[in-house]
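Take a look at this one; I'll ask things after.
Excluded from the complex is one protein chain; the other protein chains are retained at their positions.
Now for subunit A:
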Amino acid sequence: MSDKGQNQGRKLLAVFAHPDDESFICGGTLAKYAAEGVDITLVSATRGEMGRRMGNPPYLNRETIPTAREQELKNACDCLGIRQLRFFDIRDKTVEFVDREALVARIEALIRDLDPDVMLTFHEKLGGHPDHCAIGWATTEACRRAGRLESLYFISFGGMMEQPERYGYTRRDVVKVDVSAHLPAKLAAFRAHRCQSEIDEWVWRSDREALSRFGSHEYFLRAAPAPASDAAGRGARGLF
């Protein structure tokens, strides 16, 4: 599963809402696939410019935070091995209010252009933040229109999908990725998002102590039911 180069030529598209979504939620998985040679394209719909964390004492303000968070995301991408980064330039907090058709069309065009093997986004109901749910809905709709729903997976927070029944799903809907070998990259990405992570004291303790806070697995929900023939849990083009 971790032979370098085994996934050479494969492509992953992740469509999220804010800088840090990629690192804080599924940084281990992205680092793992990047290390295996997967070409990852990350879309951040916004620059997270309406975030409340601005340093303590504050060293950012509403006008300086967009550039700072863009740079932090670029640094985090370097830590994780993500080579392509795109912004949709939507203002933070307003993803659910932009023209939905235009947003879906934009994502659908990106899917058709990149032809990724796997796509990641937020679950439209379990996203936990209005921007997350809105970008998740739009990406799911775009995948459906492109006929690629079977390649789409929803990211999930921490261990919430250890009990998928609580959310109306079964174990067959869940894909569990072992990220234990890639936690140092995930920690580096956490630290790259300095203005967001510096309030969390554990991130800045010794590497050993900070790494112990991470789970060894990250969990994903299938957007489409697993095909019956897919005993190993991996689709024809799938990485998972």
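Of note:
Throughout what follows, a residue touches a chain if its C-beta (ideal position, glycine included) is under 8 Å from a C-beta of that chain, and two chains touch if they have at least 3 such contacts; residues count from 1.
Just so it is clear, contacts and distances are computed from a predicted model.
In the listed set "Nitric oxide reductase subunit B", "Hydrogenase", "YojF family protein" or "Amino acid ABC transporter permease", the entry agreeing with the UniProt name of the missing subunit chain is "YojF family protein".
Listed residues A:R52, A:R166 or A:R208: the one in touch with the omitted chain is A:R52.
Only one of A:R106, A:H129 or A:H217 touches the absent chain when the whole complex is considered: A:H129. With the whole complex as reference, residues 50-63, 91, 93, 128-130, 199 of subunit A touch the missing chain.
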